[in-house]
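Report on one structure; see the data block that follows.
The chains shown are only part of the set, and none of them has been moved.
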Amino acid sequence: MSAVAELTIFPMDKGVSLSPYVARALAVIRQSGLPHALGPMGTCIEGEWDEVMAVVTACFEELRKDSARINVSLRVDWRSGPGGRLAAKPASVLEKLGQGGPRG
Amino acid sequence: MSAVAELTIFPMDKGVSLSPYVARALAVIRQSGLPHALGPMGTCIEGEWDEVMAVVTACFEELRKDSARINVSLRVDWRSGPGGRLAAKPASVLEKLGQGGPRG
């Protein structure tokens, strides 16, 4: 079983320079040890459902220390079957375009 | 403190008639006793962060009983301060348009 979750979390009371807060959330994600991938609009995390949700809550707890309003967007694609989907999902798309190569 | 979360959850392996599955998730939400509001694109739930996340997981556990792939979208607006925001948030918007009435 594998849940791939994309998490976007930021404070809404700190103006427009948000990268310091995103960095704190990313540090929490790294501490979890779960596979993850930082992107332009969020960070994808892979794990069992409960593992992923525990990390999401830990990120929230980190930001609530000094934020009065927090916005969270979470999208999860869960499926039974093997993991390794952070890499396998985009590779499968590229393969369909005939560009999978050794990584696809 | 109050988290307002909009949850959209559905199986991806059951075709396009999804309302029976959404109904099962809504039944789980109702059992939680948390304030909620069913809408066209999801159900909004209000509570403390941990309460809301527990309901989200309970909905997931209900659907995973017979689904091999599940899609979840969750958006949370958390802020310190009083609750009652399921009604207060839209009322505040209508008030700005001069249409709040006694509830706005």
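We call the chains A and B, going by the order they appear; numbering starts again at 1 in every chain.
FYI, contacts are C-beta pairs under 8 Å (C-beta built on N, C-alpha and C of every residue); 3 or more make two chains touch, one makes a residue touch a chain.
These numbers come from a predicted model, not from an experiment.
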2 chains shown - copies of the sequence in the complete complex: 4
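One rule holds in what follows: only the chains that are shown with their structure count from here on.
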Centre distance in Å when chain A and chain B are each reduced to the mean of their C-alpha atoms: 21
Chain B residues touching chain A - in the complex, by the definition given at the top: 12, 49-50, 53, 56-57, 60, 64, 68-81
